[in-house]
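With one protein chain held back, the other chains of the complex are shown just where they sit.
What follows is chain A.
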Amino acid sequence: MSGTRRITYREAVREALREALTRDDRVFLMGEDVGAYGGAYACSLGLLDEFGDDRIRNTPLAESGFTGAGIGAALGGMRPIVEIMTINFSLLALDQIVNNAATIRHMSGGQFSVPLVIRMATGAGRQLAAQHSHSLEGWFAHVPGLRVVAPATVADARGMLWTALQDPDPVVIMEHATLYNEEGDVPEDEDLAVDLDRAAIRRAGDAATIVTYSANLKKALAATDELAGEGIECEIIDLRSLRPLDDQTIMTSIAKTHRAVIVDEGWRSGSLAAEISARIQEQAFYELDAPVERVCSVEVPIPYPQHLEQAAIPQPHAIAAAVRKTLRR
């Protein structure tokens, strides 16, 4: 293997954008404050100077309007990347995403595809309170016709965009807001594309399987460090793709560990964790030595004070406790 470089998640996103804009002249970035401001999370900082305002297309505050325009532009032969400041604001564009982007292929009898990428920031942890902190990934993952991915590592943030752009259908990329400042290694190789069809095993072990995605990967890793001290070696699966789910990787791991803990920043009721739990019971029930455990967000709007916010979302100690419970320890 050639060497690696250390960059931040934000830089990885920016490099990926730059690469896409350079390699394919059908690609353009569109969203609120992606231009002079550089993006709400500074992902496109500097790109306006490099690529101009036609391709770094700053939009008015009109989530539905510009997301729909992205769908139209994709139908018209472009490869738009629509940036939505946060997942809470994407609710204003749900009509276009769910009623148009996700339906047009099937509803038109296969005549049109919508090769659109939508990126948005998600998640809690920055004390932004109840209208900027939610994890609604599961809502999008509910919808046939969409692909939903969540880069948990810097390398995935660097590589997933290009893979997403090669997809002929709409792909939603969920970037957890607490990850942008994280540092990580990316390969020096030219080809950084990430396989979106396969979940990644981030830690091998045989005591229990922890299934997670996005920023909770870090917390799962922290929990397993704690557990390793007690001689409990967990396997960690980073889903990467939230729709479709890579059932095979999950079930293969459970056939080895016989225990499952799902960590999901979404609220427990009707969550992605609930879906994964159901699939495990459908597909691997007789492999299980203990009930499936879920570590999810407490069912409250995310509060502002740090102690309450942290109490509302999954934490390493809760993950470790859930693993112990599956081991009756």
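Operating definition for what follows: contacts are C-beta pairs under 8 Å (C-beta built on N, C-alpha and C of every residue); 3 or more make two chains touch, one makes a residue touch a chain; residues count from 1.
The rule is short, and it goes like this: contacts and distances are computed from a predicted model.
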In UniProt, the chain not displayed here, chosen among "phosphoenolpyruvate--glycerone phosphotransferase", "Dipeptide transport system permease protein DppB", "Proteasome lid subunit RPN8/RPN11" or "Pyruvate dehydrogenase E1 component subunit alpha", goes by "Pyruvate dehydrogenase E1 component subunit alpha"
Which candidate, A:Ile104, A:Cys234, A:Met251 or A:Val323, sits in contact with the chain we can't see? A:Ile104
Looking beyond the chains shown, say which of A:Ser44, A:Gln96, A:Thr249 or A:Ser297 touches the absent one. A:Gln96
For the full complex, which residue in A:Ser64, A:Gln127 or A:Gln283 touches the chain that was left out? A:Ser64
Could I get the residues of chain A that touch the absent chain, sorted low to high? 28, 54, 59-60, 62, 64-78, 80, 92, 95-96, 99-100, 104-113, 115, 144-145, 147, 168-169
